[in-house]
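Here the complex is missing one protein chain, while the rest keep their positions.
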Amino acid sequence: MFWHNYKYALKALCKNRMLVFWTTIFPFILAILFNLAFARLHDYDVFEPFNVAVVNDEAYQNEKVFSEAFKTLGEGDEKLFNIEYTDKDRAEELLENGDVDGYVYVVDGKKKVKIKENGTNQTVLTMTTEQISQSAKIIDDIAMSEIAKSAGQPVDVVAIYQNAVKVVTEAEPNVKDESHVMNVVSVEFYSLIAMACMQGAMLSCEMMNRCMPNITNRGKRVAIAPTRKGIIVASNLLAGYTMLFVSIIALIFFTRFILGVEYGDNIPFICLLAAIGGLTATMLGMFLSVILKTRESLKNVIIVVVTMLGSLFAGMFGAMKMFFDEMIPIANKISPVGLITDGFYSLYYYEDMTRFYINVISLVVISILLFVFSIRSLRRQRYDSI
Amino acid sequence: MKNVIDVKHLTKSYKSNKAVDDLSFAVKEGEILGLLGPNGSGKSTTMNCILSLLKFEAGEIKIFGKEMAPDAYDIKTKVGVVFQDVAVFDELTVYENIDYFCGLYVEDKATRAQYVEDALKLVGLEENKSQYPKQLSGGLLRRLNIACGIAHKPKLIFLDEPTVAVDPQSRNNILEGIKKLREDGATVVYTTHYMEEVEILCDRVIILDHGKIIASGTNDELKALAKIEEKVTIEIPDLAPEKLAGFDKIKNVSEVEYDNGILKIVYRKGKNNLIDMMEYLKENMIQYNKIFSERPTLNDVFLELTGKELRD
Partner (left out) sequence: MIVSKAFWKIVLKNIGAIITPTIVLLMFGTISASSTVTTAQYEACRPSIVIFNHDENVGLTKHFVEYLKKNAEVKTGYEDNDRLKDALFYEEVSVVVEIPENFHKDMALGHKPEIKMRSSAGYVAELSKVVVRRYLSVAEGYAATNLSEQALVEKVDAAITNDVETEMKSAVDTSKFAKASRYYSFANYTILSCFITIICLIMSSFNREQIRKRNLVGAIDIKKMNRILLKNCCVYAVGAWAFYVIVSFFTLGTDVMFTTQGLLYAANSLVFAAVATTIAYLVSIFALSAGAVNGLQNVLALGSSFLCGAFVPAEYLPESVLAFAHVLPSYYYIDANDRIMKIQQFDADTLLPIFLEMIAVAGFAVAFVVLANIISKKRQKIA
């Protein structure tokens, strides 16, 4: 009886175009859109060299160290700029026409950058110029103090400068970068998987409606059949979960192997979390379907609102998680979306697995609670009205 | 003959509104019982209470001599229900739908396959079995709905208005099917507000209004309740007023109405009414074209008992 019902429930699900669209096709479409839209956000460090102009007048040429250093930035395979050496009027014209993002010039030994508007390239230009200018000053200072030390003795100025340049260019600040920077794109895909999990609520609500006599006529048929309600409910939910699970796993593999999203070495854990997250969403859908005594369409709206609110708290729409964590600390501790997102996050971001397991266990506990409450409510087998 | 259903003092309210009020009746084995009443008279509520779908305040319900309960699976196995609204899966074909619902009763696959074929044949959907519900016309969809409810060959069948908004061909098919089911030994409870169907189909009728039984019995027993014997309609193109007044004086006549060349006469109980009237026409040399006489309908009975029409 269980498998008879399961077989037909799954068959009916797979042929329901709307449900298939929302649980399977829609997340795939979003994944493709994410991939297209975030493709270039993937790597910050790959800067395309951009055009700058340099006013190559006497004042500029006098700044020997500075101009030399600047020149090197426009050379080689990893060059930062495409430099055009020109005069001030032409530079101004280039800037005005948008042919260059900015130009550099020197007045009375003071380096100046002129840009048209704010932007990434403009900032890179400004900061790089500042850095070169400072390095040039240090080199000058070091060389000067060396020359001063010689106290009038004849010195090899070139050698001193070369030495100073060596000191400065080789001076790599002793910084230990312990950043564990998460690929922003991965985060987007984590939230996408969390969202796909939450479709389970919609699915299970639909599956529950199908066996509830106060909601659908098919439910009445099921209710008068000599089959235990528990068996029907369980096999219906399992059918819904099967479809959900298959589509989530397909989504994970699609994004990982077709779109090439970086998930780290955590694929098994991601699948585990997705499987449990999907289970919690399934239980949530069951719970809401059982306790809400409204029309089918209104139920769906409520489920959408609950999942959306959860997603909002969990930071799916921009970085608002911190804000909500401080305002309503409990929200993300009990909301399935919050726990799923936090699970993905901790999986990637924390070295030890404690936080991950806390999330997983919370999800399991919530699933059990939702299940128990739903069953208690379901056992009231006769209805006031249908 | 045994009672298949025993309902005693059933009472059910929706909030302050009493839908079923101290209802008691029995259904005998092998009969087709009609539950007749206007919309909102409590027919469906009674059925749902019997099926243990609804809670009720008071009363006792026995099916096959046993207390009915939500988990009385041995009773449920022998019951089939055709609900008022079509309850099938849009995503499954005709065959799959019947197989699915039948499968909730019959586990053995071979038996089930035979049962499904029988059901398809009964409702005449053999040619449509691989179609989807959306491809079926309204009448065919109703037939599918019936097939889903009775495929497991139940001993007791409830049909809740199965012919609402159905074309005549499908309606005949449905009514024939129900007769066939009874011939095969099933007991049928048939809920409707179409009195014609009840007259054709049912062995016994219970008329409900406001949750109460206002009359019950066979067709003839019920019609005997009506105070009228028959209604006669005569086409008389031209009738003088003094001759019209004469009709009132004929024996057993209770009402006379003349309008637009049509004379309608309602008779109280009595014999030879039509012969008396023919004589009067002859004596007064009244020209007439057509005469026809009708027996009282259940609608007339209902009208007399409640003062309102059965159909709204």
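By written order: A and B. Residues from 1 in each chain.
The rule is simple: a residue touches a chain if its C-beta (ideal position, glycine included) is under 8 Å from a C-beta of that chain, and two chains touch if they have at least 3 such contacts.
In this text, all values refer to a predicted model and were calculated from it rather than measured experimentally.
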item	value
Residue among A:61, A:82, A:134 or A:377 that touches the chain left out of view	A:134
Absent-chain contact - pick from A:79, A:112, A:228 or A:293	A:112
Absent-chain contact - pick from A:2, A:26 or A:371	A:26
Contact set of chain A toward the excluded chain (per top definition)	17-18, 21-22, 26, 29-30, 33-34, 36-41, 44, 95-96, 110-120, 122-123, 126-127, 129-131, 133-135, 137-138, 141-142, 145-146, 167-168, 171-184, 301, 308, 315, 317-322, 325, 345, 349-350, 355
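Everything below uses one rule, namely that only the chains that are shown with their structure count from here on.
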item	value
Inter-centroid spacing, chain B versus chain A (mean Cα positions, whole Å)	64
Interface residues, chain A side, partner chain B - complex	1, 4-5, 8, 11-16, 213, 216-218, 220-228, 232, 381-386
Interfacial residue positions of chain B with respect to chain A in the complex	14, 48, 51-55, 70-71, 73-77, 79, 81, 83, 85-92, 96, 99-101, 103-105, 107, 148-149
